[in-house]
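Note that one protein chain is taken out, while the other chains of the complex remain in position.
Should a chain be cited, it is by its letter among A and B, assigned in written order, with residues numbered from 1 in that chain.
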Amino acid sequence: MTAMTLQSISSSDIASVRQSHPQAFGSTFSTITRWAIWLSVIFYVIGSLYYFEVYRLLDASGRALNLIAAFFIWEDMGEWQYRQIYIGIAQTLGMAFLGTLLGTLMALFIGFFAARTTMPFVVVRQIVRRILDILRGVDQLVWGLVFVRAVGLGPLAGVLAIAVSDTGTLSKLYSEALENVDRKQVEGIRSTGAGPLKIARYGYLPQVLPIFISQSLYFFESSTRSATILGLVGAGGIGMIIIERFRANLFDQVAFVVLNVLVCIFVIDWLSKKIRARLIGETSH
Amino acid sequence: MASIDVNAGPQPNDAVSVFEHHRSELRRQRLGMNILFIGAFLLALGLSIWVSRFYPDRLAAGLPRIFEYFGTIMPNLQFDLLFEGRGADGRAVPGSLTFWYSDFNVYIRLIVETIFMALTATILGATAAFLLCFPASRNLAPNSFIYIVSRRFMEICRGVPEILYALVFVFAIGIGPLAGVLAIAIHSAGALGKLFSEVNENASMRPVEGIRGVGGNWFEEIRYGVVPQVMPNFVSYTLLRFEINVRASSIVGFVGAGGIGAELNRVISLYSDDRVVAVLLLVVITVTLIDLLSEQMRTHFIGRENLQ
C-alpha cells in the first residue's frame, strides 16, 4: 500500500493497470452495441413520428391555442344544464360500480378455473384462459359498441361492457394471485380432510381475498375513467354529454365536465387507498 | 388427563367462558364499523342500479338479444369451400376464408399501424414518465412545491382517458394517427410516472446518501443512487404498458385518431355480419401475441427473480 494522487498516475501506470485489469476499461464491443441500441431507438422514434406527420403540429398552434383558451374561459355558466351533467356523472359512477361488481363476482368464480394451483386439468385451464384472452383482447369501448348493437342504447350496454372486460382482466389477475399462494397453508387444510370447495374457501380465500379486493378497487377507479367515454358509442354515462358538447364547440362545458370527473376519480382513488390500508394494512401511499 | 365435555355448561373463569367474553367484546367493537360498511355498500349498489336502470326485466329482455346478435356476426364458413380462392371474375366464394376476410390487406395495414402507434407512444410516454417521476417522488423531490406540481400534473395526465385526449388532438391537428400517438403518450406518461415514482419511493436511500457524501449533485444522486436500483422495474412496467397501449391504440380510431379503430367502429356500427368477428378476431390475436412477446422479453431481460 502506498499513498498516491490522481495527478501522479502516468500513462505507463494506466498501461500497466490496463494490462492487469483489461475489462475495467470497458470493451469497445459492448460500448458500440449500447450506442447502436440507443441510436436505433432514437431513429425509430424520429422516423415513426415523421411517418405520422408530426410536422402538422406546426400548423396547428393557432387552433390549439384557441382550443386551450376555450377550455379555460367559461362563458354563460348560468345556462349550463347542471342537472343533466350531474345525472350523467352519477350514471357513470353507477355503471362503473355495477360493472366492476359483476366483473368481480364472475372473476371470483372463473379465477379458480384459470389458476394452475386450483385447476389441475390442463385442457379446462387452457380453454378458460383463451376465453379470458378474448375478453381482454377486445377493448372495453368495443364491447360497449357491441352491446349497444345487442341491447340498444343506454347504460345497460355500458354496465355489460365494463363487466365483460373487467371479468377478463380480473380473472387473470385473480388466477395469478392464486398461483402465488403459500402452498403450505393449503396443504394444512387439505390434511384435515377438506374437499375441493372447502380447500378453496379456507386454504386459498383467506390468503388471496385482500389481494382480490385491492385489485377490484383499482378496477373500480379505472372503470370510472373508462365509463366516462363509453357514452361515445351510446353506452350511457357522461360520455354522451361530453361528445355532444364537444361537437357543438362548447369546450368550456367539456372542461367543466372533465374537471368534475377528475375530482370524482381523485376521491375514489383516495377512498380506495383508505379501504386497502384498512384491509391489508398496506403501509405505503 | 381430564376429558373435556364440550356440552358442559359455562363455569366461572373457565377457558371457554373467558373466550366467549372476549369474542363478544370484539364483535361488539367491529359491529359498528361493519354495519357502516355494509350499509354504504348496499346504498351504493341501490343507487347504482337506480341511476343506470339496471333492472331485472331489462336484463332479461336484453340477454337473449345478446346471444341473437352474436349468432348473426359469426362467420358462415363451409368446410368444403374453406380454401376456395377467388373465381375467374375476381369474386370470392361465400363460405370460404377468402370471402370472410376479403378486406384482409386493409386490416393488416391498419393493425401494423396500430402496433407502431402503440410503440412510439409507449417510448414517448415512458421517456416523459422517466423525467417526471424523480421530482414526483416524495423522497427525491428537491422541494415540496416541485413535488406537488409534478405529482398533480401526472395525475391529470393519467385521470383523463386516452380517447378524450385523442378527441381534442383530432380537433386541433386533424384526423390521423399522430393525434392517437400523442393522446396515448400523454396518458401513459401519467400512468407510468405514477408507478415509477412509487418504485422510487420504495428504493433504498442509502446509496443516495453515499453519492451525496462524495459531493454529487441532485442529478448525480438520481443517476447513480436511484436509477440502478429502479431500472429493472421501470423496464418491466414499460413493457406491460406497451401491451395496454396496443389495446388503446386499437380504439383511438373511433374518434379518427388512426389505427384499426376506425374500421372496427365502421364495421360494428354499420354491419351485422361476419365482418365484425373478422376484425375483432384479428385484434384479439394481435393483442395476445404482443402479450406473449412482451412477457418473453420481460423474463429474458429482467430475469425471473424480478418478476413475481
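Rule of thumb we're sticking to: a contact is a pair of C-beta atoms (placed from the backbone, for glycine too) under 8 Å apart; a residue touches a chain by one contact, two chains touch by 3 or more.
Just so we're on the same page, contacts and distances are computed from a predicted model.
For the omitted chain of this complex, the UniProt record lists the protein as "Phosphonate ABC transporter ATP-binding protein", which is one of "Phosphonate ABC transporter ATP-binding protein", "NitT/TauT family transport system permease protein", "Protocatechuate 3,4-dioxygenase subunit beta" or "Pyridine nucleotide-disulfide oxidoreductase". The chain not shown here makes contact, within the complete complex, with A, B. Although one chain is not displayed, its contacts with chain A can still be listed: residues 1-6, 9, 13-14, 17-18, 20-21, 23-25, 169, 172-173, 176-177, 180, 211, 214-215, 218-219, 221-223, 225-226, 282-284. Listed here are the chain B residues that touch the chain not shown: 161, 191, 194-195, 198-199, 202, 204, 206-207, 209-217, 219-220, 223-225, 228-229, 231, 233, 236-237, 240-241, 244, 248, 305-308.
Convention: only the chains that are shown with their structure count from here on.
With centres set at the average Cα position, the gap from chain A to chain B is 3 Å. Residues of chain A touching chain B in their complex: 41, 44-45, 48-49, 51-54, 56-57, 59-60, 63-64, 67, 87, 90-91, 93-95, 97-98, 101, 133-134, 136-139, 141-142, 145-147, 149-152, 154-156, 158-160, 176, 180, 225-226, 228-229, 232-233, 236, 242-243, 246, 258, 261-262, 265-266, 284-285. Across the interface of their complex, chain A is touched by residues 44-45, 47-54, 58-59, 61-62, 65-66, 68-70, 116-117, 119-120, 123-124, 155-156, 159-161, 163-164, 167-168, 171-174, 176-178, 181, 198, 201-202, 247-248, 250-251, 254-255, 258, 264-265, 268-269, 272, 276, 280, 283-288, 291, 308 of chain B.
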